[in-house]
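In this view, the complex is presented without one of its protein chains, the others remaining in place.
Going by the order they are written in, the chains are A and B; count residues from 1 in each one.
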Amino acid sequence: MLGATVARLLEDVSLYRIFVGSRLRSQMQYRESFLVMLVLGFVGLTTEFLAIILLFNRFDTLIGWSVGEVAFLYGLASISFGMAELFGAGFDNFPETIRRAEFDRVLLRPQSAFVQVLSGDFQLRRLGRILQGTMALGFAFAWTSVAWSPQKLAYLPVVVLCGMVLYIGFFVLGATLCFWTVDSVEVANIITYGGTEFASYPLPIYHVLMQRFFTFVVPLAFVSYFPSLYLLGRPEASDWPQWLLVASPLAAAALFALVAWLAWGFGVKHYRSTGS
Amino acid sequence: MRLYYEIARRSFDRFLTYRAATLAGTATNGFFGLMRTYLFIGFYGSQGTVSGWTEGDALAFVWLGQALLMPVFIFGWYDIALTIRSGDVVSDLSKPFDYYGFWLARDAGRALYHTLFRAIPTFLIGALLFRLSLSSDPAHWLGFLVSLVLAVWISFGLRFLANLAAFWLLDHRGAVYTLLFANGLFSGLLVPLNYWPDWAETVVRTLPFAGMVQIPVEIILGKSTGADLVVALLFQLGWAVGLMLAGRVVLALAVRKVVIQGG
Partner (left out) sequence: MAIITVDSLRKSFWVNQRRAGFAGAVRGLVSRTGHEVVAVDDISFEIAAGEMVGYIGPNGAGKSTTIKVLTGILVPSSGQVTVAGLVPWEQRRTLAGKIGAVFGQRTQLWWDLPLIESLTLLQHVYGVPSDRFNANLSYFREILELDGFLDTPVRQLSLGQRMRGDLVAALLHEPPILYLDEPTIGLDVVARARMREVLQEINRERGVTVLLTTHDMDDISQLCQRMLIIDHGKLLYDGSVEAIRERYGMERTLVVDLDGSEEIEGPLELPGMTDVQQDGPRHWLRFRRDQASAAEAITAVTSRHRIRDLTLEEPDIEGIVRRIYEGGDRL
């Protein structure tokens, strides 16, 4: 039983790689256009980061957070979101799939619908956001005086992966909504794109209802804020159990992924009983 | 004139059909407005005035910025570039109207729609939820209206030029994309220009982008009064006219290129 599950999972992974590989090859046919968009995307996103630096030019701190610490939040949020966009954009682009009635084609194939949709729209030019987030993280390392223990350094990629899972989970939920109505997707997009901006600043600046919403309903606070409390050694969390803080992004990502997965399954079931 | 009025009206009517998108868009502006509001509340903390602005000024700026975003159109706008790529531009150029005027009229119709159905609702959300400090002087409101019209005109002039670049560049998105980010940063939308380092502020304030968000907002906040207000409006007018002239020159070059090379 377990063997069969693992075999299927491996099959899914190899299929994903094959799909992505073919998309890469097709994008390399237009190399100049790709490079232009990559560079422009990078430059454009840099204006976001520049905005943070400009504000800290006039304000010393943001509720006790320094420019380096906010850059760290911003970097984490950007890399996670960029990776989600890169690896899961098929779900981000799902309204188009539904509008063009292409989901039937997906169901006609002897493979998981999830993997097929996930790999459906791989665009390498989305690397721009990841590069930009990495740059911000670099500045954050330079501007803060955090003691980067090996544990913390090892924890960093885990956090990024959790953030990616959270954002992809959100894409999946938005896509699931499309099985009922394509119109509402624009509302979902608000939180998707607003979500990176949200996660770029310390959680307590927001209204308490927004804090709760983004902690318990759409747990984007675990993308950057909670892991940063641990990684940056912020005083806010000094009397919380450290293991709880460290485990929280993992738990949030696992739980949210489960919710998104179940919702997706429910949505596909709905689609297969209504065909629309 | 009648022709351009009709073109503008058509454009306005066309936008009227996108009601769902309008509501979703307003919700997006509202959400971003909320986030930026709390960002400035967080930054101000207990400080009174920073770079000449109080927290109330900053909040007013946030919501005015979210409101102006659509009428002034900070986003990517490819309408003309797409006609250049498809070749439809040739038939548009041979029609018996002024090409620049035709697109300006269309943009005016769009801007009016976005003012009524995007800007005002967005601003009302902010005004109902937070205390925004706005000028109570009717002259400032009148000045703001004039300034808003000029802001749209400047924005159009820049977008017109960026779109014409498609006559020369292979990738029609590049120029528009670049403009998009310049718009966001140098207009003051992302960070008001008064918070910038003094030397940078001085430089950026001479660029046309300042006339798109920073100047209209300063007028309605009551930050530029009397002679300053008139100078601000003249600055906008100067850029609007200058960009129009530049647009016409570039258009003439483009037309000559089309005539010589046959597109």
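Worth a mention:
The criterion applied here is as follows: a contact is a pair of C-beta atoms (placed from the backbone, for glycine too) under 8 Å apart; a residue touches a chain by one contact, two chains touch by 3 or more.
The model shown is predicted, which means the values in this text are computed figures rather than measured ones.
When the omitted chain is restored, the residue from A:35, A:107, A:142 or A:262 that touches it is A:107. For chain A, the residues touching the absent chain in the complete assembly are 14-15, 18-19, 22, 25-26, 101-102, 104-105, 107-112, 180-181, 183-184, 269, 272-276.
Assume only the chains that are shown with their structure count from here on.
Averaged Cα coordinates give chain A a centre that lies 31 Å from the centre of chain B.
Against chain A, in their complex, chain B makes its touches with residues 20-21, 24-25, 27-28, 31-32, 34-35, 38-39, 41-45, 47, 50-51, 170-171, 173-174, 177-178, 180-181, 184-185, 190-191, 195-197.
On chain A, the positions that touch chain B within their shared complex are 32-33, 36-37, 40, 43-44, 47-48, 50-51, 54-55, 57-59, 62-63, 183, 186-187, 189-191, 193-194, 197-198, 201-202, 205-207, 210.
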